[in-house]
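Before I ask anything, let me first share the structure, which is written out below as structure tokens.
Every protein chain but one is kept in place in this view of the complex.
So that you can tell them apart, the chains are marked A, B and C in the order they are listed, and the count of residues begins at 1 in each.
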Amino acid sequence: MGSGMARNLLRAGHELTVYNRTPKKAEALAAEGVRAAASPAEAARGAETVHSMLADDDAVHQVVFGQDGIASTMAPDAVHVSHSTISTALARELAAAGHAYVSAPVFGRPDAAEKKQLIVIAAGAAGHLSRCRPLFDAIGLQTVIAGSKPWQANAVKLCGNFMLASMLEAFGEACAVLRKAEVDPHVFLDAMNGLFASPVYANYGGMVADERFEPAGFTVKLGLKDADLALAAAEECGAPMPMASLVRDRLMAALANGQGSMDWSSVARVSAREAGL
Amino acid sequence: MGSGMARNLLRAGHELTVYNRTPKKAEALAAEGVRAAASPAEAARGAETVHSMLADDDAVHQVVFGQDGIASTMAPDAVHVSHSTISTALARELAAAGHAYVSAPVFGRPDAAEKKQLIVIAAGAAGHLSRCRPLFDAIGLQTVIAGSKPWQANAVKLCGNFMLASMLEAFGEACAVLRKAEVDPHVFLDAMNGLFASPVYANYGGMVADERFEPAGFTVKLGLKDADLALAAAEECGAPMPMASLVRDRLMAALANGQGSMDWSSVARVSAREAGL
Amino acid sequence: MGSGMARNLLRAGHELTVYNRTPKKAEALAAEGVRAAASPAEAARGAETVHSMLADDDAVHQVVFGQDGIASTMAPDAVHVSHSTISTALARELAAAGHAYVSAPVFGRPDAAEKKQLIVIAAGAAGHLSRCRPLFDAIGLQTVIAGSKPWQANAVKLCGNFMLASMLEAFGEACAVLRKAEVDPHVFLDAMNGLFASPVYANYGGMVADERFEPAGFTVKLGLKDADLALAAAEECGAPMPMASLVRDRLMAALANGQGSMDWSSVARVSAREAGL
Partner (left out) sequence: MGSGMARNLLRAGHELTVYNRTPKKAEALAAEGVRAAASPAEAARGAETVHSMLADDDAVHQVVFGQDGIASTMAPDAVHVSHSTISTALARELAAAGHAYVSAPVFGRPDAAEKKQLIVIAAGAAGHLSRCRPLFDAIGLQTVIAGSKPWQANAVKLCGNFMLASMLEAFGEACAVLRKAEVDPHVFLDAMNGLFASPVYANYGGMVADERFEPAGFTVKLGLKDADLALAAAEECGAPMPMASLVRDRLMAALANGQGSMDWSSVARVSAREAGL
């Protein structure tokens, strides 16, 4: 993800210093005019905005507060922009940590990042958002402002991932029934493409109908992590999400049955197994 | 629904005799060149294909097997084409009743029927399907053949309605959380429109974000009926559908709280109430 | 079940005529002084009260309204007492069928029936109930009057079976977690016996801990039938039962995985499979 976003920032005329745990990734960008740093701290030094795009809460925590973390070198007036899908709790911690902070998680896969087709969900203080706006425009197709508190953007992102996961579970259940009814799931996919006319349904529905779960675009493991984060955010807000609970349980069943590294659309296999398929 | 379908059959050059419980509806069509009949039996007499489009299993049963029903007058080589969203059990009963029978339920609202934009899901014997094909082409944008057993089309249709209902429940849960997070649901709708790029999400998501549940496009009551039918079909096939069970329970909670005649997207109110909103 | 009930009625001094589909069962009772009849109609002729104890709605319907059914010979002032676990809908139909009717389903296994330890749940008109009271006292330990409408007793019985099924599902989930935690389920059973001090927990918990699901005391198939009836009763009343929906889905998964004839406590295997055990 980070590479595509970096390239689009570069194309928009911004100067970049990049740090990646895997030095080769940073080097590839270096050839295109990006400065490579040896640590997050070094990358953050002197920057106006510091963008982080990482796998999970632990990685973000480490990169911000850990040894050689960005918190140790950020300029007093710099803004930390976190694009990672993290918990609302960590977003609040980052917002309270002393530096200007904006949450700006994105929807879209690495190829969408390359093509500048991300959807950016941003939240933070109005002044910080307006400073970052050109950066969001540089990396995405659309920017949605969720509110003035950074964690609100994370809540929206987590709810969006929940919408995707729900669709996957629904597809899986329908296809299990239809396979037992001796209806080809591709027939159902045709009908759903007609009904929803959504590239997301076409893409994921195709994976479920084909039972093609590897290589993973987004793994069961990550899907489960996000379902946990959505439920945690909902609990903080005081709202039950029974469908999210169901989705979480199904992803956990997938994980417990050896599907952790498969695409999260393989949650369909849980429904298939329960139907005796 | 029936009016739009009849008009498109007429436009395609077919001769029609129409029966409607509400005579005015048939009369409106009569002005356009359709013959009005005084009973289903009279409408079916001498027809090559007999189309029925009715509210539920009981209505179909009555119109087929009841007094003055179509079974009493259909020609031996005529085909009964049932467009209604009925149970797979009734579809099997109709298929076993003596006349050629095709299930051809449709996706789409009355305005889609008028505009010839229905998606037709058809199943039946190959010979019957090929005879009916021009008729499906006349009323719809797309015809999906589900299989050789008529009830298979009903299974597909019920699973499709389940996909819609799941999406509504998911929207409702997400919006309840986000409202408690002080995020405007329209912000979430913007993000989902970006993510799914589906007119169905745009339409229903708008109703949920606006909390605009009347007038109903499709009522909670009908949604609950279809959820029951989906679960019954799944049980016949031997496949659990936990998400369909959840959706059914939520529609039932909506019904029990006076929302029976509201749009089924008002299931979002169940989530709102549980969140203390 | 019927044999034990018949013997206790006999011991209480009542005269009995018995019909059973399997003649041997009736013959065994004949040796003890019971008259055997060749058909339900013959058994019902001249009786003051006619008791039926059958497997399901279809069997009851057949024995009452079918050829040689009891409805054809019952005396005008006789009471039909149905002990079967049937739908509330059929109970209403029986109550409307012309003869005095009382629903009196029972809790307890065949051995409890032999030992006069059934719990009788009875509902019907006060006059009918008082006439039947000595009969209930003859077959059971306790009689609970549910109301004046016969179907109310069936609603109570179905809710009671739901309580049992919920306990089984809960045991199954807990034991799956604990087996993965390398805790012997018998340890958990000890704790639950201490906590609940209930023979029902001891009995079913033992089956789950031992994974001893055959021979079945009550099959998955019958458990699923009753879960369906509970949900149907709840829908008629306008009350969602999400836990009953869950239980039904799990029993269906058990059935689809070849456990239809095992004890319904084998629903624990669904949880075990989902946990990758």
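For this structure, a couple of remarks:
In this section, a residue touches a chain if its C-beta (ideal position, glycine included) is under 8 Å from a C-beta of that chain, and two chains touch if they have at least 3 such contacts.
Values in this document were obtained by computation on a predicted structure and should not be read as measured data.
Checked against the full complex, the candidates C:Ala113, C:Met192 or C:Ala227 give a single residue touching the omitted chain, namely C:Met192. Between the chain not shown and the residues C:Tyr19, C:Phe136 or C:Phe171, the one that touches is C:Phe171. Although one chain is not displayed, its contacts with chain B can still be listed: residues 242, 249, 252-253, 256-258, 270, 273-276.
Touch with the hidden chain on the side of chain C covers residues 88, 107, 119, 121, 141-142, 144-147, 149, 151-152, 155-156, 159-160, 162-164, 166-167, 169-171, 173-174, 176-178, 180-184, 187-188, 190-192, 194-201, 233-234, 237-244, 246, 250, 271, 274-276.
Taking the whole complex into account, chain A touches the unshown chain at residues 228, 234-235, 238-242, 245-246, 248-250, 252-253, 255-256.
The definition used in the following text is that only the chains that are shown with their structure count from here on.
Chain-level centrality, scored on Cα centres against the all-protein Cα centre, points to B. With chains reduced to the mean position of their C-alpha atoms, the one farthest from chain C is A. Centre-to-centre separation of chain A and chain B, using mean CA positions: 36 Å. Distance between chain centres (mean CA atoms), chain A to chain C: 51 Å. Contact of a single residue of chain C with at least two other chains is seen at positions 242, 249, 252-253, 256.
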